[in-house]
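Complex shown without one protein chain; remaining protein chains in place.
== chain A ==
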Amino acid sequence: MKYFDYAATTPPYPEVIRSMAEIMEKHFGNPSSLHQYGEEADRLVRHAKEVTAQLLGVKPNEIIWTSGATESNNFALKGAAMRGGRTQGHIITTSIEHPSVYECCRQLEQIGFEISYIDPAPDGIVLLEDIQNALRADTIIVSMMHVNNETGAVQPVQQVSEWLKKVQPRTLMHVDGVQGFGKLPVVLAKWNIDLYSLSAHKIRGPKGTGLLYIKQGTELFPLLAGGGQENGYRSGTENVAGIVGMTKALRLAATEQYTLAERLTAFSQLLKTEIQAIDGLVLTNPAIASPHIIHFCYPGMKSEVILHSLEQQGCIVSTQSACSSRKAEPSRVLVAMGITREHAASGIRISLGDQHTNQDIEHLITALRQTVTQLRPLERRTR
């Protein structure tokens, strides 16, 4: 079976698994304990923070460990919105965000916050101008993803952030960096980003670990109250092995970033050319997309059918984002891009990773051709 769903999750690096196993065995102490075992665990957590800070070009005290990007995103948005016990204000986000941002905004809306959901242009990319028009004096935070998890569209986060800090520096800039990290360069300090979410399992680290970068001096209302770990930002005993495993994955991903981007670009160009050549398939990738995500539709055919047919031929792909794929509705992201519901209901995402070889890509191309041949008689005449 060939796995082409790296945007959903990735197989952990063997080095990550080894270091986590060793740490769970040897250093199970609670980092908050005063005794030697606690100190050892604490030292690991602190060292991990130093290594991570160096990789991201930030300060160690600007990193907060979380349980993953969902928590990081919730913390960034709710923490910023509710600081000082506030229950109202204005938030700008986009209609193509991951559910952990989108649904979080929905919740904040119920409490009393006002949210502007900015639609992207038809190519899946949000325009700076639209964000500019939405800005208000009481805007607390602008939250945007770096790379869209369904279409791969690269959003102008640097542009937005630099503009925002010029016109209204007190409004916070949050970037959901989950799909971009390791594929595209990010310079947090230089881009003036205040909050940045990452998840370990998208870069071959362990599930259940993530981080939130919080620029020094940014006040957030903690979501979790308790023992006051992580400078009081996030209580709860640290996931020592997970944190170390995440750091290892971050380091490996950061080291391999440049060679990886080159290989993925070659693969995705080949795939895109082939998909365009297959009669019946419509490439839906935006013009500016991360090389690891390829998206296409097969109008007249349900996504799930295409997925299972490809699976039969040994290729694992996905329909929409994994978090929403069990819902019957067509993708919110595609609909927001102006793609018709019929087209959206036939969307397929292929996502690549560092382990793919030329043979894997050829295998996938053959499978795509066969699938279309096999399914053609069953197409509903919607075209």
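In this section, a contact is a pair of C-beta atoms (placed from the backbone, for glycine too) under 8 Å apart; a residue touches a chain by one contact, two chains touch by 3 or more; residues count from 1.
Definition applied: contacts and distances are computed from a predicted model.
The chain that is not shown carries the UniProt protein name "Probable tRNA sulfurtransferase", picked from "Probable tRNA sulfurtransferase", "Indolepyruvate oxidoreductase subunit IorA", "Ferredoxin" or "Peptidoglycan glycosyltransferase MrdB".
Across the entire complex, the residue among A:98, A:146, A:174 or A:248 in touch with the chain not shown is A:248. Residue A:23 is the one among A:23, A:82 or A:337 that touches the chain not shown.
Although one chain is not drawn, the whole complex shows that of A:47, A:86 or A:302 it is A:47 that touches it.
The chain not shown here touches chain A at positions 19, 22-23, 26, 34, 36, 39-40, 42-44, 46-48, 50-51, 61, 244, 247-248, 251.
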